[in-house]
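One structure is given below, encoded as structure tokens.
Entry: chain A
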Amino acid sequence: MIHINDLHFSYPDGNFSLNISTLSINSGESIAITGPSGSGKTTLLNLICGVSRPQSGDIIINGTSLKQQNEKALRQYRITHIGMVFQSFELLEYLNVLDNILLPYRLDKTLYIEKETVERAKDIVRTFGMEDKLQRYPSQLSQGEQQRVAIMRALITGAKLIIADEPTGNLDPKNTDLVADMLLDFVKKEGSTLVTVTHDHTFAKRFDRVIDFTQLLKGEKDA
Partner candidate 1 sequence: MLKKLLFTFVLIVMMNGCNESKEQTQTEDRTSKEVYTVNYPLYYFTQRMAPKNVQVVFPVPQDVDPAFWRPNTEEILSFAQADLIILNGADYAKWRSTASLPESKLINTSKAFEKELIHIESADHTHGPGGEHSHAGTAFTTWLDMQQAIKQAEAIKNALILMEPEEKEHIEQSYLQLKQELGGLDKGFKNAFSDLQRPIVASHPVYQYFARAYGLNLKSLLWEPEMKIDAKAQADIKTLLVVHPAKVLIWEGKPTTENSDYIRNLGLKNIVIKPCMNLPEHGDFITQMQENLKRFKKAY
Partner candidate 2 sequence: MRDLFYLLLRYLLFYRAKIITLSLSLALVAAIPLGLSIVSSITNEHLQARAHSTPLLLGAQGSKLDLVLSTLYFSDQELPLMTYSEIETLQESTLTNVIPLYRKYRVKTSPIVGTTPEYFAFRNLQVQEGRHFVRIGECILGSDAAKRLGVSVGDTIISSPDNVFDIAGTYPLKMDVVGVLKPSATADDNAVFTDIKTSWIIEGLAHGHDKLENDPRSILKREGETLIANASLMQYSYITSENMNSFHFHGKQSAFPVNAAIVLPHDHKSKTILMGRYMSDNPLQMLIEPHKVITSLIDTIFDIKNLALFILLVILAATFAIAVLVFILSIRLRRNELQTILKIGASPFRVKMLLFGEIISVLLIASILVSISALVMNMLGDKLIYLIL
């Protein structure tokens, strides 16, 4: 599903650069990328999402070369094909649970909220056990609940590629397990590809494959 070839990225100030010679991720696979802080894992995720552009090399997702897409196309692709989960949840304080989940539909003019969309949202909410909290606001939810909402937001469009940056980073062990179970079960059921960056090796073990980012940077072939 995802192929990375001779990718080179550096920030304008030149303080950081990232080089990946090759990386392949199969469709439906769950990948955990581990590595030290500041090594560039989040940067890799941004490159995969198209948030950042490499100076050279290419990322091909399901046959689509990101290098050949303009900004608008990348955004379009991202919102319709990629679901993103952030470490700090990044929910909108002024939207309730349902509105937060449906947020992607309000950010793109090609996506419409239809009856089926709302039904899908309610199904996902049931799966994640929050059907009685649809009208609540993020400030009224626990951290675990907030992260669940963030995950549901990533899943609502039916994106086949889920990118999660430290999804359990701010959660206690109990919620980590809960969230991990729900996320992995859902993507498995949907047949979606999950690429996660995590420090948590226990969490990482639950994935299909664990990639050592340091090794990846050194150019060692992915497993």
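As a selection rule, all candidates are chains of the complex that A comes from, given by their letters.
Following the convention adopted for this analysis, a contact is a pair of C-beta atoms (placed from the backbone, for glycine too) under 8 Å apart; a residue touches a chain by one contact, two chains touch by 3 or more; residues count from 1.
For clarity, every value in this text was computed on a predicted model and none was experimentally measured.
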{"item": "Touch assignment for chain A within the complex, options 1 or 2", "value": "2"}
{"item": "Partner candidate 2, residues of chain A touching it in the complex", "value": "46, 49, 51, 72, 75-76, 78-80, 82, 84, 86, 88, 90, 92-95, 99, 103-109, 137, 153"}
